[in-house]
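All protein chains but one are shown at their positions in the complex.
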Amino acid sequence: MAFLEIDGLRKRFGQVEILKGIDVELEKGGFLVLVGPSGCGKSTLLNTIAGLETITSGEIRVDGRAINDLHPSKRDIAMVFQSYALYPNMTVAGNISFGMEMRGVPADERQKAIDKVAKVLQIGHLLKRKPSQLSGGQRQRVAMGRALVRDPKLFLFDEPLSNLDAKLRVDMRIEIKRLHATTGTTIVYVTHDQIEAMTLATKIAVMRDGEVQQFGTPAEIYNNPANIFVADFMGSPAMNLIPATIGGNGSGLAVVLQREAREPISLPMANAPAGLSAFQGKPIIFGVRPEALTDPEGAERNASHIATADCHIEVVEPAGSDTFAVTNLGGKGVVARLRADANIQPGTSTPLAFNLTKAVFFDPATENRIR
Amino acid sequence: MLRKLLIGTALATSFVFSAHAADVKEVQMLHWWTSGGEAAALNVLKGDLAKEGYAWKDVPVAGGGGDAAMTALKAMVAAGNYPTASQMLGYTVLDYAAAGVMGDLTETAKKEGWDKSVPAALQKFSVYEGKWVAAPVNVHSVNWLWINKAVMDKIGGTEPKTFDDFVALLDKAKAAGVIPLALGGQNWQEATMFDSVVLSTGGPEFYKKAFNDLDDASLKSDTMKKSFDNLAKLVTYVDPNFSGRDWNLATAMVIKGDALVQVMGDWAKGEFHAAKKTPGTDFLCYRFPGTDGSVIYNSDMFGMFNVPEDRKAAQVALATATLSKSFQSAFNVVKGSVPARTDVPDTDFDACGKKGIADLKKANEGGTLFGSLAQGYGAPPAVANAYKDVVSKFVHGQIKTSDEAVTELVKAIDDAK
Amino acid sequence: MSAVATPARQASGGVNVKLVNRIVIYGLLALFALFYLMPLFVMLVTSFKTMDEIQNGNMLALPKAPTFDPWLKAWGETCVGLTCAGIKGYFWNSIKMVVPAVLISTMLGALNGYVLTKWRFRGATLVFGLMLFACFIPFQSVLLPMATILGSVGRFGVTLQNSIGTSFGLGNSTVNLVFVHVVYGIGFTTLFFRNYYEAFPTELVKAAQVDGASFFQIFRRIMLPNSMPIFVVTVIYQFTNIWNDFLFASAYAGTGDSMPMTVALNNVVNTSTGVVEYNVNMAAAMIAALPTLLVYVLAGRYFVRGLMAGAVKG
Partner (left out) sequence: MSTVATTQIKLTPEQARPRASVRSRLQDALPKIVLAPSFAITIVFVYGFILWTIYLSFTNSKTFPSYVITGSRAYQRLWGWTFDTDPPSSWYTSITNMGIFGFLYILICLALGLFLAILLDQKIRGEGMLRPIYLYPMALSFIVTGVAWKWFLDPGLGLEQTLHQWGWTSFHFDWIKNKDFVIYTVVIAGVWQASGFIMAMFLAGLRGIDGEIMKAAQIDGATTFQLYRRIVIPLLRPIFLSAFIVLAHLAIKSYDLVVALTSGGPGGSAWLPSNFMYEYTFKRNEMAVGSASAVIMLMTIVAIIVPYLYSELREKSR
């Protein structure tokens, strides 16, 4: 039995259904990231877990106990908000200990807890200040301190890093990861940033329009996206989604990619997914991540199935650690990720290796994965 | 239904109060006499009652010539908290009596002989369906001229006996460079003056028919039209800034000699007294020309409410004291008005007061004591105010001709009836 | 914002243009200050004149022989009805009515604003709309029905008094006035607080909920301590309105022992057929207005700050 279980959760505002039957579960000590574009319902889902919003139907269980009807304070959770939600009228110490005060914890115990958390987060020198006297990063730390001090069963983070600048965001991300590793708490974390999702999560739920599109480990989500939306949303640069057709090639199936003013590329498929044969002669969406489309020398050695084709390079983007090259396939710009020192010029043709082991196929009608 | 409701609340109140056995030795008095002279006059009554052991609980609400007080009274009655007595004017007493909230002082009236001593014209308002419901405090009369004697001497004027005399006198003043007529351009002042103009123009019979009986033919008549013409004539003698002026400022113009004459009720005398002026030497009081022998009156009354039993004794004491000869004399000497009973000796009154008392007696006996329409003693408030509207609009030019004024007057009074 | 306006002027003209601009601005401000101060000036000079001087002199002229007598008379001697002890005694009546009325209506407004913004429910907007529209009812038209209800409540109070020995203040005219002002004040107080709390971060409330604070604890510990500006605005607004109310005060509390200042002042100022002492009236008026004037001058700074903080933002 999982630690956090969400069963068939629905949430309706009048006529509008915000959450359309969410099923998610998370093991103890896990780190669940809810990710999706704004308006997908991820924050609402978090709020229902916190008890800040009621649910229309379904059940939320923590540690085997249904908590849907409990007051937020009775759910044994702690929450870090996007704006940090520090009480402006209280000092840092007051902010951290407010929850304990509400539960009637004696003053000396509160002080001990404050000191402990302050040490962990290195905010001891800030305890007497008011939130308005703190920098963004400091506020973030205090907000986390307020959550940590409760030692709850479940931590909830609502886009906690989105108000920080890029550098600080990376630092805090690492900090959160370290905190998770050292304290072993269970965390549910909302973000719209797929990098945060990939780096922090043990489980990711990709959401759109009040539905979970895919639920799984970061690797599953990344390598086996369930549909075009997930494939497109996760990963940076995004997966190349190229309109293609499935052609027969005597022995087996082949992916046919149209090119401008040149004959199409035909990539033979060795271990095509079973469902693909039904699409013979029909259009599909061919998905390949930039790192699976590279120069033949840089191609993954142990990949079982690589096809190479000459491509016309339109743009070259050296990014330091890698070089990205843009070619045109199936009427779309397609990004290939080459080694940093790959020697290619825009306007020339060069062979590119397609790692077809990592390629995925989607039905353009349903947008679902063809398996 | 309202009546039932009010009586119901009164009963409830009296039931609750009947639990107390002892009488409440206190009178609660709503009034709007808050200025120095008026308060001093009323203090006489307070003192009289104190001598009999009754405390005076003052409920003064000034403003708008009693408007604010009447609003407060309506609220108090709606709440079922009746005062022992309230200062009231004319038809208001009858309205409250019709609503069944007034007390009954008939016994006291019989004992004190009020039926004989109080002029019949006043009893029309203080007696409702044979029951005494109010005690009249005074009689004001409004058809007075108040003249600055120094100015009068300077221009060589004599007492005007007719309207034409009056116009001639005003012309003299105009020629001498003083403002002939001091008028406050507020509707009640204009209408009060018009009361006198109508009495002067049409005579007592006409006034009664038009302004007390609201006789349609009289209201429409040429005499009424002539009255408006006369009013228009008078208005030509007014200074340009008269509009909106308070009556006491107009009186001050006469006192200072900026103006010759003011047409105003006898309360104006208080202003002369306050300025340490004496009648005969500093100022003159004449009847409005052509109205000698008649009195247009208004009267302050103390309406007596249907208070709980334990407060009735105090109420009787208040009513008795109010109509006692000594108080009537003392009060009215200060207030400038004349006693509400005709058997009070005039020894303490000044010349104007003495004349007022004599005039009242004569008018009462001769049947020429008429209620002032402008002051709410000629007709119910709806009509009186409609009348004031028309007069004021005529004075200020919204109504342009006397013909139109007569038409409007008839229409307005019909509408309000 | 003003900080950025200045460089623009510098850019578009030289020092002279800037100087002329400043002179024009200060000139206009001073001119308007004169316009606003004029009636106060008239009242002030009049209150130091003798009646003779008022009647014979110019109203804008300074007093030739300033006298404090009108002030002394207004304070301690002038007649309010038949009691001639000045208006000093009516301060207390007003204060004991105004203070509870202001506090209760403000607290209710704060609670309502809190519920309407942070605990939205179906129909909350309609409820607010209905309460806001209530601000517009003409008070003259509620005078009588309200009196009827207060009367019944008063009789119930007497019954209680007789049966259990206390009326709980029912029927007491000060209590009545407090009630009336609360009833007709919550529309505006709710408007002020709702607009303020609308911009108040909801996450703070959520955080407090997670921290285990109850409905009232959140209000007391989180909302109220952060509502100072709007509190000042509302209190000033309510204080002014209730202190200056005449209609309800005269209708429900005209009797001497609970008569508020406005009624007393009105009784001094508005005489029907008596001599008007303008100097005393003006002095009495200033004395009566002193608390509100003081509140405006002292709290004016917070007032603007409070309005700024959101009272007008919506």
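Each chain gets a letter, A, B and C, in the order it is written, and its residues are counted from 1.
The criterion applied here is as follows: a residue touches a chain if its C-beta (ideal position, glycine included) is under 8 Å from a C-beta of that chain, and two chains touch if they have at least 3 such contacts.
Bear in mind the structure is a predicted one, so any value in this text is a computation, not a measurement.
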item	value
Touch with the omitted chain, as defined above, among C:L19, C:M38, C:L62 or C:A85	C:M38
Residues belonging to chain B that touch the chain removed from view	1-2, 64, 67, 70-71, 74, 92, 95-96, 99, 185-187, 239-244, 246, 380-382, 385-386, 389, 392-400, 404, 408, 415-416
Residues belonging to chain C that touch the chain removed from view	1-9, 12, 25-26, 28-29, 32-33, 35-40, 42-43, 46, 58-60, 108, 111-112, 115-116, 119-121, 124-125, 127-142, 144-146, 149, 182-184, 186-187, 190-191, 195, 198, 215, 240, 244, 246, 262, 265-266, 269-270, 278, 281-282, 285, 288-289, 292-293, 295-297, 300-301, 303-309, 311-314
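Heads up, the rule we're going with is that only the chains that are shown with their structure count from here on.
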item	value
Those chains which touch chain B and also touch chain A	C
Chain whose average C-alpha position is farthest from chain C's own	A
Centroid spacing, where centroids are CA-atom means, of chain B and chain C in whole angstrom	38
Contact footprint of chain C on chain A as seen in their complex	47, 50-52, 71-74, 77-79, 81-89, 98-99, 102-103, 146, 156
Touch list for chain C against partner chain A, complex	201, 203-204, 206-214, 217, 221-222, 225-226
Residue ranges of chain C in contact with chain B within the complex	55-56, 79-84, 143-145, 147-148, 150-152, 154-155, 158-159, 162, 246-247, 250-252, 254-256, 263, 266-277
